[in-house]
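What you see is the complex with one protein chain gone and the rest in place.
Right after this comes chain A.
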Amino acid sequence: MLVRIISGDMPRSRLLSLIVLVIGFSLLFAPFLFPGIKSLDTAARIAIFIVLVASYDLLLGYTGIVSFAHTMFYGIGAYGTALALDAWGPSFWAMGLGTLLGALVAAVLALLIGLFSLRVRAIFFAMVTLAIASAFAVLVSQMSAFTGGEDGLTYRIPRELTPAFRLMTDKILDVSINGRLLAYYLIFFCALVLFLVLLRIVNSPFGTTLKAVRDNSFRAEAIGYRVIWYRTGATVLSAVVAALAGSLLAIWLRYTGPATTLSMEIMINILLMVVIGGMGTMYGAVVGATIFILAQTYLQDLMGIASKATDGIPLLSELIAPERWLLWLGVLFILSVYFFPTGIVGRLRGEVK
């Protein structure tokens, strides 16, 4: 049963199974295990990023396509939901319709980009996506009457998903059972389903063909696969899932703006998470996103504490000042790529390259 749910794609490493299970259970019971606004927010972002990074892995790891437009699709989903909630008010149907429209726009745009530019060499495709994504980001910030520009949009979501909505007066394990908790579980289960769908796709006949296209597109074509359609199909699927992840973010944050969805920084982070976790494995997205988001959230705090503790030592306390957290993240990244060229998952599975 469980094997069927994960499409027969076992973690193939005892330690990896354990890590994935720990992450899964931690997210499932996050509201009770890690009470507090900040930790719940971190858990929700981890769930969303697992989906976002996994959808990018479908493209980069399984199909061998380098795209810089992934955050654009993420943003399209987020803005779809945000604009709908903003325009039509905080109802579930506005939320659902906006999400659907966002995914649809992402699909059509990905189809066009795929058909027009996947025939060219990989490096040109990467450049084309970079150009389109930059143009899109500029467009969003220019059309401020519609999108809120750089300030973004703040809107209300259905009351049932807000802290004001109480399901019961009593607390369970000291956690109040309110709409915020519902919102978290909406995000969690949507993310879980999307991840399992991606896992199914990469293990399907289509997904295995993507690996053939990645390995040797010339031969894939020669045995009868129309490579351009497989590449375009992967682009569309990954764009739709990214858009849905964006919608989840829009629901969770009740705010959508360029900085949370469209920025190049997020694009780079996604790339890092895929590479750190392990490309072409799906489980890499789970591990990579979790480690990265945790580091991003808590490294600064940790460094703040360490910096205080080493106050007397001049150079050291300078080096581990909280402002330097990006530097240390960079160092971590370089070390992980150096020591685990196949990513954490590749390493755990004992693959060498």
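Some points to look at:
What we mean here is this: a contact is a pair of C-beta atoms (placed from the backbone, for glycine too) under 8 Å apart; a residue touches a chain by one contact, two chains touch by 3 or more; residues count from 1.
Keep this in mind: contacts and distances are computed from a predicted model.
Going by its UniProt record, the hidden chain of the complex is named "Amino acid/amide ABC transporter ATP-binding protein 1 (HAAT family)" among "Tricarballylate utilization 4Fe-4S protein TcuB", "Ferrous iron transport protein B", "Amino acid/amide ABC transporter ATP-binding protein 1 (HAAT family)" or "STAS domain-containing protein".
Note on the undisplayed chain: of the listed residues A:Trp88, A:Phe206 or A:Tyr255, the one touching it is A:Phe206.
Interface note: of A:Ala135, A:Val193, A:Ala222 or A:Leu294, the residue touching the hidden chain in the full complex is A:Ala222.
Within the complete assembly, residues 4, 7-8, 200-201, 203-209, 211-212, 215-216, 218-227, 229-230, 233, 237 of chain A touch the chain that is not shown.
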